[in-house]
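A quick write-up on the structure given underneath.
As you look at this complex, bear in mind that one protein chain is not there, while each of the others sits in place.
Labels for the chains are A and B, by order of writing; each one numbers its residues from 1.
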Amino acid sequence: MLMGFSRAQAAALLVMLVIIAVAPMVAYPVFLMKVLCFALFACAFNLLIGYVGLLSFGHAAYFGMGAYASAYVAKAWGLSAELSILAGGLTGAALGLIFGLIAIRRQGIYFSMITLALAQMAYFFCTQVAFTGGEDGIQQVPRAAVFGLISMQNDMAIYWLVAVVFLAGFFLVHRIVHSPFGQVLKAIRENEPRAISLGYRVDDYKLIAFVLSTAIAGVAGGTKSLVFGIATLSDVTWQASGEVVLTTLLGGLGTIFGPVVGAVIVNTLEFYLSPFGSWVTVTQGVIFVACVMLFRRGVVGEIGAKLKVAL
Amino acid sequence: MLSILGYNVGPMLAQGVLGLINGAFYALLSLGLAVIFGLLNIINFAHGALYMIGAFVAWVLLNYLGIGYWPSLILVPILVGCFGMLIERVLISKLYKLDHLYGLLLTFGLALIMEGLMRNYFGSSGMPFAVPESLRGATRLGFMIMPTYRVWVVAASFVVCIGTWLVIEKTSIGATLRAATENPALVQAFGVNVPRLVTMTYGGGVALAAFAGVMAAPMYSVNPSMGSNVIIVVFAVVVIGGMGSILGSILTGFGLGLVEGFTKYLYPQGSGVVIFVLMVIVLLLRPAGLFGKAA
Partner (left out) sequence: MEISRRTLLGTAAAVSTLPVGRARAQAKPVLKIGVLNDASGPYRDTGGETSLICAKQAVEEFASQANGYTIEVIYGDHQNKPDVGAGLARQWYDRDGVDMILDVPTSSVALAVATVAKEKDKTFVDSGGATADLTGKQCAPSIVHWTYDTYMLAKSTGAATVKAGGKDWFFITADYAFGQQLQRDTTSFITAAGGRVMGAAPYPFPGTTDFSSFLLQAQSSGAKVLGLCNAGGDTVNCIKQAKEFGLTLDIAAMLMFITDVNALGLQVAQGLRLTESFYWDLNDCTRAFTNRVKPKTPNNWPNMSHAGCYAGTLHFLKAVNQIGIAKAKASGTAIVDAMKAMPTDDDCFGHGSIRVDGRTLFPSYLFEVKKPSESKGKWDYYKTVQTTPADQAWRPLAEGGCYFVKS
């Protein structure tokens, strides 16, 4: 066991690190950064659904609000890149704390519905306040320098920043899952009444997990807004919440690498299908159906099952 | 003119009436969803898409086969209902033993497929669909003009809602159905073909969505995105009413139309979000919705 990784996971991790290092020489860096941002977002979402069993159907709210916060402080206050991203994370966490306090009081489908309703309220907020710029969003967000020193103008420079942010988030999720705290979360997922009777304050655990997840989602959104120089309403819509569910499900719920693989597949498909208009929607639908009917464990989950290892 | 709290009563009354009309429509749409959830425990995310398909089938029947509105009102629910049964047999029936989540994801995927295909084939600007000859025109009510077609929508929706509720709550078929969802093994042992009953129920719920689609065609444009525009609201209706409570959905549908109507008058920007505010409040005060049974 290396840092809580099994041998198979360590091998997979090595592969992932090599790919992250080599990929920008082969593929277009901006595309890769998009994949990494969505992968981080999916990892955050997976922390809730995969390890606590909570399906949040409004996760786009934290991602999108994080994006707005980062874009705003980078553009209006001229903050440096790392502080802007931090602002995104804090916004995600703060919103997650408020929404989480309300949502975790309900279980199952009602939890999903309440998170959806709260996210719709966040969306409404974004359409009404001035600083978000309506549907134009916050545009022309500068790619601020890291620590005010290291310029991010070059695509490769910001790529390494995004890679570092992604890996930090990825390891954090992994750490959380494999900590004693994570063990309690899994116990709650498996049998909530038993966890309660064992004396755990289940609601506190759920709330902390929820806030951690929304904070990471906020970081992912903030990073994305710096990469593309834009933060918009489309990241706050319920459709965006649906897409992160798709990504995670496709990759494999409750697997460490699943969300990452899911993000790669979803974004690549979107990229290649772009000239075909509505076929993107149709293909996404077919993937959903195929996932549910044929490989419910997701791509990584199925591979893991074949190889008899947990990935 | 009479006024209360500084607002004229005439316009308020008119907004109330309009709200009730919309409410009738919400009730009709959420009815099928409530039936499917209440009896089968499936969160049918494809409901909006099936409603849209209903409207398009009516359009196709009219434009390619010359079949008008009235026959469509019967024919379309049957056709789309059969399509629904096919979906249930081939796909959904494989998921009953799993978490709710999978049913939701499957039907979400189906909705995406249906919407994408329709958009590829019919384009996005929508299709004109004329109001049937016998329902054209409008009546002057003094404070507003009431289109005949809308009166018909309210009446038809009311009859269908009450009818569905009576069938499920007061007839022996309904009783069997409810028993089958409580304890399928036992009902099966009494010689009832439970899987077939379930398929029929899903088909029935889908037929209700298609019926709403035909009703909507002359009011709104027949458009591939008409389903995804309403699905979230309809979900909210079912959740607020109490998932699985048919009467709850009907009453909430009407009530919500009313609330939305007044919001449109007093604070138009907020008319989209008011339903979600209500949903959060209701779920916090009554976890199982207004009329739901506590789990």
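Definition applied: a contact is a pair of C-beta atoms (placed from the backbone, for glycine too) under 8 Å apart; a residue touches a chain by one contact, two chains touch by 3 or more.
Because the structure is predicted, anything quoted here is derived from the model rather than measured.
**Student:** Could you tell me which of B:Gly116, B:Gly204, B:Gly244 or B:Gly289 touches the chain that is not displayed?
**Tutor:** B:Gly116
**Student:** Among B:Gln15, B:Thr181 or B:Ser245, exactly one should touch the missing chain; which is it?
**Tutor:** Touches the omitted chain: B:Gln15.
**Student:** Could you tell me which of A:Ser6, A:Gln107 or A:Thr127 touches the chain that is not displayed?
**Tutor:** A:Thr127
**Student:** Touching the missing chain, which residues of chain A?
**Tutor:** On the chain A side, contact with the omitted chain comes from 28, 30-31, 34, 124, 127, 133-137, 139-140, 155, 224, 228-232, 234-235, 272, 274-278, 280-281.
**Student:** Touching the hidden chain in the full complex, which residues of chain B are there? Just list them.
**Tutor:** Looking at chain B, the ones touching the missing chain are residues 10-11, 14-15, 18-19, 21-22, 116, 119, 123-128, 130-131, 138, 144-145, 147, 149-150, 219-221, 223, 225-226, 229-230, 232, 261, 264-265, 268-273.
The rule we apply is simple: only the chains that are shown with their structure count from here on.
**Student:** Approximately how many whole Å separate the CA-defined centres of chain A and chain B?
**Tutor:** Each chain reduced to its C-alpha mean, chain A and chain B end up 33 Å apart.
**Student:** Going by the contact rule set out above, which residues of chain B touch chain A in the complex?
**Tutor:** Spelled out, the residues of chain B in touch with chain A are 43, 91, 94-95, 98, 100-102, 105-106, 108-117, 119-120, 232, 235-236, 239, 243, 269-270, 272-273, 276-277, 279-280, 283-284, 287-288.
**Student:** Along chain A, where are the residues that touch chain B in the complex?
**Tutor:** It is residues 55, 102, 105-106, 108-110, 113-114, 116-118, 120-121, 123-124, 127-128, 238, 242, 245, 249, 277-282, 284-289, 291-293, 296 of chain A that touch chain B.
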